[in-house]
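Yeah, one chain of the complex is gone here, protein chain that is, but the others are all in their spots.
Labels for the chains are A and B, by order of writing; each one numbers its residues from 1.
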Amino acid sequence: MNRHYELPLDEAAYSFGFLDEFAKREIRRTILKAISIPGYQTPYASREMPMGRGFGTGGLQLTLALIGANDTLKVIDQGSDDSVNAVNLRHFVELTCPQVDTTERTSEATLIQSRHRIPEHPLSEQQILVLQVPYPDPLVVVEPSEARRKVMHGEGDYSRLLTKLYEDIVQFDEITISHRYPTRINGHYVIDPSPIPRYDVPQLHQSKALVLLGAGREKKIYAVPPYTNAAPLVFDDVPFRIEDFREASGARRACDRCGACDSFLDEMIADDGSKSWQCSDSDYCNEQLAVNASPAEVKA
Amino acid sequence: MGYVAIKGGGRAIRGAEAALEALRTAEGEAGTPLTLDAIENQLRLLTSRVVSEGGLYHPRLAALAIKQMQGDTLEAAFALRAYRSTKPRLLEAPLQNTGQMRLIRRISSAFKDIPGGQMLGPTSDYALRLMRLDLADESPEAFRKVSSQFMAGVSDSELPDTFPKVVDALRSEGLLPPLSLHHQHAFDITRDPLVFPVPRSAALATMARAETGSLLAIAYSNMRGYGDVHPTIAELRVGYLPVMLPHPVTGEPIEAGEVLVTECEVVAMYESGEQDGPTHFTLGYGACFGHNEVKAIAMAILDRALQKGMRDGPSNPSEDPEFVLLHVDGVDSMGFASHYKMPHYVTFQSDMDRLRTTQAKATEQQGVQA
Partner (left out) sequence: MSEPRRIFTVDHAPSTLQAWQAPTQQAAFRQLLDAFSYPGRRVELNTEEDALVLVLATLLDGGVTLADPQGLVSADDQRRLGVMTVNPEQAQYVVMSGDHVPDFQPVLGTLESPEQGATLILKVDSLGGDDCLRLSGPGIEIETALSVSGIDPAWWALRSSWNGAFPLGIDLILVAGNQVVALPRTTRIQGAD
């Protein structure tokens, strides 16, 4: 092989936001089309990023195309800012977007990138939520061919998906889909809302904030615009149920750390085998802890 | 400027980095760092593989990636791909003529003898796979002596440079359809997503930087009977392709450099041409950066299989463009396989909720029946 060339000297001559302007513009065009066709999986070229496919490259590309010096970014994974994936992504943005602020407080963020949860705190019109998506297409369980799925989506033909849900009911007396619950947007496209729990699906409905969903490996961007209907698929006689955090007595469990009874809880097993429950949303937990603290504790 | 303080997750990541570096340098006092020259030369086929799967012709950077990723080809190709992803595009090269390759190896299985002859070159095809224990403790003197002696007595003028293409002979006899220059713009897989059906150029580009093992497995399925390509290699060539680019001022083509390329053309079953024209052999084409013959052969077989699948509909997975092209990219597949190691406890909590509800219902029903 040719010996007469040098290694590149420019180690970090990246543009703001890592992606080149060409890539950003393509993502931006795709975002606007995605908003114009709510729930439609809009294809885009999806660049390789320095973290693996499956680690949030789709969400990250959205964030990098959106973010500017005036933004404050929050990154969470499983609801927590301290989860390794969130730490890694946040660090990457801090490296490549020098003037951007980052935060753990949902209320302070203008941009929130999240894996598998929607923050407990309802968002405002000044905020944008970016969700990381592994599987954009809810029809993939009934049809492996993308070409055929596109026709089904275009025609709004979800009969095979509904049949699959119904088969669940016949067998188990329940719809057994736990997360990634198929949800119809604006009365037409059914989306996979990403692996958020059913608990979070109602937050998509008539949200004040724009919700963008990015699948890097599958190369799709889709959107749930603000003030748009988002209806989980149900049958007349089988309602949509969120996760049940009730104890055997029927009382709703509370977070062992902050006492909140209205948040999605993480179940943890201690060394001695005992179970404890804690808010999945770490910022919400911190907030409730501050609210529920006694006046003496607050002063100290 | 507000940054979030590093807590547990951040410390864990730092710890992982330190552990990796410790393993990489585990030889300690007795060790010497690998040089990029050593990797590029003594592990040239490994470097070729990473150059090809990274989709960026920069053997030196590929060697660096191999060193950094401690020999993991998937990770090394990934690093190269991510690096490439940020480089600006200066121009698109015009069509290059592989007939101009400065060959180091060239064989044909279709004919006993071909113009220019069968040139085995550097191949292990006919070597006995016996372990060379003498390599375990190789002396630097013996090592250096080899290259100074190889082809010492042969003058450059005796060495043939380029060779005619075997397929040209088949074409002139009418056994292969005539070459038609489409002037279609090649599909750019780095700019446009694959939305099926895709043109042949998209399939070829995807396979050119596909993960070797993935491509091989699917091609093997075709060879064994999940398909009917029945290939004969018309020509396999390995060599340096001059990259001709237009001069920035005059516009005349000039040689900007050369890239090591492996190219394979297979002749497969014959079929009738377009609009009931004369019957011909069909051609499968494979080409990739670096020296990687198994990849080029697999690619050529799959090219033929996919062409058939695109025309007649797939009867086997290897003929289905969606099945093949969406599952052979190493960066995509490796990334997704690895992502299962990330926290999934919220979704698992959701799964447990469903199962517990279902179990509770079943118990209820049993209670009612009892």
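Everything below uses one rule, namely that contacts are C-beta pairs under 8 Å (C-beta built on N, C-alpha and C of every residue); 3 or more make two chains touch, one makes a residue touch a chain.
What you see is a predicted model, and the numbers here were worked out from it, not measured in a lab.
Within the whole complex, the absent chain has one touching residue among A:98, A:122 or A:154, and that is A:154. When the missing chain is restored to the complex, the residue among A:103, A:183 or A:228 that touches it is A:228. In the complete complex, the residue from B:195, B:337 or B:362 that touches the missing chain is B:195. Checked against the hidden chain, the listed residues A:22, A:166 or A:235 yield one contact partner: A:22.
Of the residues in chain A, those that touch the hidden partner chain are 15-16, 21-22, 24-26, 28-38, 40, 42-43, 65-70, 125, 128, 147, 150-151, 153-155, 186, 188-189, 210, 225-228.
Everything below uses one rule, namely that only the chains that are shown with their structure count from here on.
Between the CA-based centres of chain A and chain B the separation comes to 34 Å, rounded to the whole angstrom. Partner chain B is touched in their complex by these residues of chain A: 1-2, 5, 7-8, 14, 18-20, 22, 26, 43-50, 52-55, 57, 72, 77-88, 90-91, 94, 99, 101-104, 115-117, 134, 145-147, 172-174, 176-180, 195-199, 217, 219-220, 241, 243-244, 264-267, 280.
Within the complex, the chain B residues that touch chain A are 1-4, 6-10, 12-13, 36, 40-41, 44, 47, 59-61, 64, 78-79, 81-82, 84-86, 88-89, 190-197, 257-258, 260, 322, 326, 331-332, 334-340, 342-347, 349-354, 356-358, 361, 365.
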